[in-house]
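Here the complex is missing one protein chain, while the rest keep their positions.
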Amino acid sequence: MRIASLLLLVAACAPVHAGDIPLAERRSGYEFMGRETRAMQDDEATSPALFWLLDGETLWKRPDGASPTACVSCHGDARDSMKGVATRYPRVVGGKLVNLEQRINACRVERQKAAPFAYESKELLALSAYVARQSRGLPIAIEADAANQRYLDAGRARFEARQGQLNLACAQCHDDNWGKSLAGTPIPQAHPTGYPLYRLEWQSMGSLERRLRNCMIGVRAEPYAYGAPEMVELELYLMWRARGMKLETPAVRP
Amino acid sequence: MARVAVTLPSSAKRGEVIEIRTLAQHAMENGFRHTQTGELIARDIITKFSCSYNGVEIFRAELHPAIAANPLITFTTVAAESGTLEFRWTGDNGYVASYSAQITVA
Partner (left out) sequence: MTSRRQFLGLAAGALAAAKAHAQLDPNIAVKRRIALDSAIAKVTRGAKLREGKVKLEVPPLIDNGNAVPMTVTVESPMTAAEHVKVIHLLTEKNPQPYVLSAYLGPRAGKARLATRARIADSGRVIAIAELSDGTYWSQTVSVIVTLSACLEDGLI
C-alpha cells in the first residue's frame, strides 16, 4: 500500500521527460546493490547462477532434433564462436526483430529441426545464459541503423509512455529519479546488463522479459506477453540505452 | 539429476588450511509458503551435509528451511594427506547427492 501511494506521489509531481543518460553517468544495477550481493555475482564458483551455466554447457553439446545435431556441431566451442554475440541482441534477422532467446529457438527449429524451448523454461534460460556468458565483460554493442531504427523508436516510445493504473512511465523512475529511494530500495537506472540473471526475489534464474513483466505488474499495467513484438522493441531500446556498458551475464540482483 | 558444485584446491602443502566451497542445486522449499488457494506447500529441503577425508568425517552440517535456495556451505579443513574427499547431501523425499574430489598433499 505504501509503495502504491509513494508511486502516486511521484506520478503526480513529475512530468514525463526522457533523456538518454550519458555514457559516463551510466551505472549498472550492480552499483545499487549491497557489497555482499555483488560478491555473489563476482564469485562465479559460488554464484547461484552456476547451475544454469552448467546445464547450458550440457545443452550446447547435446544432440537434439530430427538429425540429431548439437549446437557444438555447427558452432564449435562456444567460448570462441559465441564471444560478443549477446552484446548485439536484440537485432534484426531476416527482416524481423529478435532477441537472443528467439534466435536460439529459431536455430533449434530451422537447423536442428527440434521443437523450440518454451519461454522461461529451464532449458532456454540455461542455454541463453551459457551463450551470453561468453560475452561477459564485453561492452554492449547495439547501434541504431536503418534496419532497427523503427523498432528502436517504438521501444523508446514505450519507455516514455505512461501506463498502468499508476499511470507511470519507465522514464519517470529510471531516467528522472534513479538513485533515489523507493520504499527503502534504491531506484536503479534499469540497464539490462546481466540477463539472464539470478534474481534473489525469484530464487531462480530469469530473463529480461520476466523482469519487465514484473515492472509492468508494479505499475499495475497488463504485462506484455513473452516474445511479443512490443516486448522485444522495449528490450532493444533498453540494450541500446545501455550501449557501451559491460555485459555481466549471469548477474545476481535483488 | 542432482547437481552439485565443489571448489577446492587439487593440491596443498601438508598442514595447510584449505577452503572448500560447496553448492547444491535445490529449491529448498521451506514448508511455510501457501498457494493462492491457501494450501500449504510441503517442505522439501536438503537436511544434512557431510564431508569425509579418506573415510574420516571432517565436517557435518544440519540444514534448516532458513537456508537459501541452492545452498552454499563454505568450510575449511587441514590438508593432512593425499587422498579423496567425499561430499554427501541428503534431504526430504529421498534426496541424495554426492561428489568426490582428489587432493595431493606434499
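Which chain is which? They are A and B, in the order written, and residues in each are numbered from 1.
One rule holds for everything that comes next: contacts are C-beta pairs under 8 Å (C-beta built on N, C-alpha and C of every residue); 3 or more make two chains touch, one makes a residue touch a chain.
The shown structure was predicted, so the numbers you read here are calculated from the model rather than taken from an experiment.
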The chain left out touches which of the shown chains?
-> A, B
If the hidden chain were put back, which of A:65, A:116 or A:218 would touch it?
-> A:218
Touching residues on subunit B - with respect to the absent chain = 17-19, 30, 32, 34, 36-40, 53, 56, 58-69, 71-78, 80
For the chain that got dropped from the picture, name the residues of subunit A it touches.
-> 3, 33-37, 39-40, 48, 182-185, 187, 199-203, 210, 213-215, 217-218, 220, 223, 254
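Just so it is clear, only the chains that are shown with their structure count from here on.
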Once you find the CA centre of subunit A and the CA centre of subunit B, what distance in Å lies between them?
-> 32
Subunit B - residues contacting subunit A, complex = 3, 5, 7, 21, 23, 25, 27, 68-70, 72, 74
Parts of subunit A lying in touch with subunit B, wherever the complex brings them together = 45-46, 48, 50-51, 54-55, 203-204
